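Yeah, one chain of the complex is gone here, protein chain that is, but the others are all in their spots.
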Amino acid sequence: MFFRTAWLVLRKDVAIEVKSLEVLTTTLFFAIACVLIFAFAFVKNGQAPEDAAAGILWIAIAFSGTLALGRTFERERYAETLRALLLAPAPRPALYVGKLLGMLALLASAELLLVPLIAFLFQAALFSRPLLLVGILAGGTIGFCAVGTLFAAMLVRARSRDVLLPILLYPITIPVIIGGVRGTAALLASPVDEPSAIMWIGILAAFDVVFVTLSLWTFEPLMTE
Amino acid sequence: MRKAFGPLLLVVAIMFVVAPFLIANAPYESTMGLIQKIFYYHVPSWFAMYLAIAVCGVASAVYLFKGTPIADAYATAGAEVAVVFGLCGLVTGPLWGRVAWGVWWQWDVRLTTALLLELIFIAYLMVRKFGGPGAEKLAAATALFGTATAPFVYKSVDIWRTVHPNTNVIPTLKPSMGGPFAFSSLAFLLLCTLLLTARVHLAKRQMTVDEMYLAYEDQS
Partner (left out) sequence: MSVDFTSVQLVDVSRHFGRRRALSRVSLTASSGDILGLLGPNGAGKSTLITILATLATPSTGEVRYGDQPAARLGPALRIRIGLLAHELHLYPELSARQNLAFFAQLYGLDPRSTVGPALESAGLADRADEAVSGFSRGMRQRLALERALLHRPRLVLFDEPFTGLDDRASGLVADRLRALAAGGAIVVLATHDLDLADGLVTRVALVRNGKLVSDEPASSGLRARYRALIGAA
């Protein structure tokens, strides 16, 4: 029942998104705009400062992720469908998992675009160690989405939810950003700093485990009034 | 605790009056001179902040899972006191840094971690204020995640810092410094406990008033 419910929620979200592709296209466009703003802010004499590419990548992921989270849960707020989901006879954390998987798919799509774009704009050799890059991206994105999905869900019925989400989310996901940026920077160093990258993947994985577990625990008490 | 509050308040007041004398008589640290003595306020502020954060984190967990209203009172008290002592630490830290090393902010690992924790607990207070009805639970989740994130923040900032120049913030303690340091720490921790108690007492009073309003409504 648990995984079936999560899968049903995921499939439903994909079905809704596919109809208009609204959240996907606007998130992608926002991510690109983010990258360009930071590029113009930091590039001097046609050269970006060292490690700027890593930082810009993760800032774009964080900002567009926050936007996507808000928009996705706004959909559930519209006809209070989140309440209907909470009435399902499955354990309520299954809904969290379904939503989390949807967000991961969304951000992964954004990253599929962002990574080549940044490699292109900043001449960053991001693809020299593809497996490690995927590891860093996965570790960081899962951590960010795990906390983000929980917070966005719990804020659905709150006042000032649009501004509260970034206020709550950014300080708590700083370790993820640090891990993501330093891990990506390690891959961009010459020569490639593999031990560092692997270490950061480990830290991110530990973070992910703790925060997904904590979210599963707290989801039900947070969603009941 | 009610009966002990008054006497303990007196004890803390006396400790804070006596402390400057002890600190003035403590030996000077070799490289930094007088400014190093701010350390007797700076580090105990962190101790007090961590105590308050621990109280907030535990109380938030209890409130979230058990729903006991008094746990919410402790959580609010913990967050408010943590923000206050955090502010003390975040003000004394740069003051020290400016005079000792010439820069206001050094991305020192402890200072940065404390800044992030401060932000998290300020966010806690903002959620309570602006989140509308039911915001107490949301804030409790923030505190829980914030407290859980603290070790990760410390570790990542620590490793992140190795990119920056390494500055030794807490010098090794000479034995004769240990006495005043322990005294200051005790004074701050005691002050923290007293502030927490006072704040919880205030929250309990507010809860009583709310109950009286509710009882009055029940009557009519």
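Quick notes on this one:
Order of writing sets the chain letters: A and B. Residues in each chain are counted from 1.
Going forward, a contact is a pair of C-beta atoms (placed from the backbone, for glycine too) under 8 Å apart; a residue touches a chain by one contact, two chains touch by 3 or more.
Because the structure is a prediction, the values reported are computed rather than measured.
In the full complex, chain B touches the omitted chain through residues 67, 133-134, 209-210, 213-214, 217-218.
Listed by residue number, the positions of chain A touching the unshown chain are 1, 5, 8, 12, 15-16, 19-20, 75, 78-81, 83-92, 224-225.
The rule is short, and it goes like this: only the chains that are shown with their structure count from here on.
The distance from the centre of chain A to the centre of chain B, with each centre set as the mean of the Cα atoms, comes to 31 Å.
Interface residues of chain B, counted against chain A in their complex, comprise 64-65, 116, 119-120, 123, 126-127, 130-132, 134-135, 137-138, 141-142, 144-146, 148-149, 152-153, 155-157, 159-160, 163.
Contact residues on chain A toward chain B in their complex (touch as defined above): 147, 150-151, 154-155, 157-160, 163-164, 167-168, 171-172, 174-175, 178-179, 182, 199, 203, 206-207, 210-211, 214, 218, 221-222, 225.
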